[in-house]
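Excluded from the complex is one protein chain; the other protein chains are retained at their positions.
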Amino acid sequence: MIYTLFSILVFPGLLFLSIFGVIAEFIDRRLYARFQNRMGPPWFQPVADFIKLLAKEELIPEEADARMFKILPVFAVAAAVTAFLYIPLWNTASLFSFEGDIIVVLYLLTLPTLTFFLAGWYSTSLYAMIGAVRTLTQLFAYEVPLFMGILSPAILADSWSLEAITRFYGEHPWYALFNILGFAVSVIAIQGKLERIPFDIPEAETEVVGGAFTEYSGKFLALFRMAIDIEMVVCAALLAAVFLPFGLELHPVISFVIFIVKLLVIIFIMSLMRSIFARLRIDQMVNFCWKYLAPAALLQILISFILKGILVR
Amino acid sequence: MIKPGKMFAEVMNNVFRKPATELYPFVKTEKPDKFRGKLEFYSEKCIGCKLCMKDCPSNAITINKIGEKKFEAIIDLDKCVYCAQCVDTCPKKALAATKEFELAQLVHSKLRVTLNANIEVKKTTEGQA
Partner (left out) sequence: MGKVMIPIGPQHPALKEPASFNITLDGEKILDMIVKVGYNHRGIEKACEQRTYIQDIYLLERVCGICSHTHSTCFLQAVEEIAALELPKRAHYLRTIVAELERVHSHLLWLGVAGHEVGFDTLLMYSWRDREIVMDILSMLTGNRVNYAMNTVGGVRRDISPDQIKTILPLVDILEERTKYYIQVASEEVTLIERLSKVGTLSHDDALKLGAAGPTARASGRDIDVRRDDPYAAYADLSFKVITDNHNDVLGRTLVRVGELMESYKMIRQLLKNIPEGPIAVKAPRKIQAGEALSRYEAPRGEDVHYVKANGTDRPERVKVRAPTLANVQAVAAMLKNGYLADIPIVVAAIDPCFSCTDRMMVSMKDANSRKENFIDWKTLRQYSIDWYKQNRGVDMSKIKISKRW
């Protein structure tokens, strides 16, 4: 009982995630800066930003639904942290597991996006509302390729449980090579989920100011930003668990280091994408997702089915 | 012709490059020789013709007589636009531009500087500003 509580709240739960989220944000910003030949922020910048936001006054628009306005950031953080508990990290065992948890994780990862939408909607500001509508429009575009991309390895592993999937790929690491297409699709789609360039349309500052978060300030904004940081780590961990099943059965410390390295590689790829593309327009984004991303994900599923027929007897 | 990720190579190159930005307050770049910063005043050369006052676009400079053939210059650093027209105008080269540019102050009155006020007549310029 105490161990479970410790796992949920401290390691590898809330506290670890928050700290790692902050570190991930720093690494992302630093890499982005180095890609652009800048120096980038010092190591404590995300923490300083967080503390600064906590110290600031919270303004709630008069027209907004105050209770929803306040509670949504907490929902976002909670959903992201909960998703993390089902993901196997440095070994093949996750904290909680049951048959079908991969679906639960994917839906828990959808929740923050929905809270962004609701946050924008309940702010009753024009910019926030446009940002909220864009968030939702975008959700329908990237969610299907993302689900298909992440679920295709599950077909080969013949299980809907993340633990079983990692165990399967841990036994046959070379099978992971067949999922490269799905990995690419998922990384691109996750850029949409995390609202990063080229899919940062909902919070394109030159168009809709702060998007759904335009009216947010103070600790609520800090929580939202924390939620996005945590979501980034969770998404990276999910991709690592599903697509990069290496070094799981080694000594826990070594495995943990390998796990961190995997996350950093994924964050590196995401930062790189952020720096070499321009932001797309919402119609172009939807077009791209349905024209290229979804067929690619379908192809991955087809590959998985064929391989399943050949390999798994 | 059309390539996605055209900047990929350039971006990767930059990871191993020295940042183009500088840590400003700690690292300072050399100002060019013709830089127009805070003014310098050579009171011994000044003849009090006050042409600089006439030409100053922002009325930032005031020449006061403080004794027999002795002049002082009062410059409002916040009014000055650092065009150095006074330096060009001065017939006796009594004014010069320095490379000093970090002139921000928290107290407004400190922006009013009296150049060469070391003569016996003590002027209080505070309070006027």
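The letters A and B name the chains in turn, as written, and every chain counts its residues from 1.
As a working rule, contacts are C-beta pairs under 8 Å (C-beta built on N, C-alpha and C of every residue); 3 or more make two chains touch, one makes a residue touch a chain.
Keep in mind that this is a model prediction, so the values were computed, not measured.
Among A:108, A:187 or A:201, the one in contact with the hidden chain is A:201. Of the listed residues A:87, A:129, A:194 or A:212, the one in contact with the hidden chain in the full complex is A:129.
Residues 1-7, 10-11, 20, 31-32, 34-36, 54-58, 81-85, 88-89, 97 of chain B touch the missing chain (whole complex, contact as defined above). The set of chain A residues touching the chain not shown comprises 35-38, 126-127, 129-130, 133, 197-198, 200-201, 204-209, 275-284.
Here is the rule we go by: only the chains that are shown with their structure count from here on.
Within the complex formed with chain B, the residues of chain A that make contact are 31, 33-40, 272, 275-277. Interface residues of chain B, counted against chain A in their complex, comprise 4-8, 11-12, 14-15, 17, 19-21, 23.
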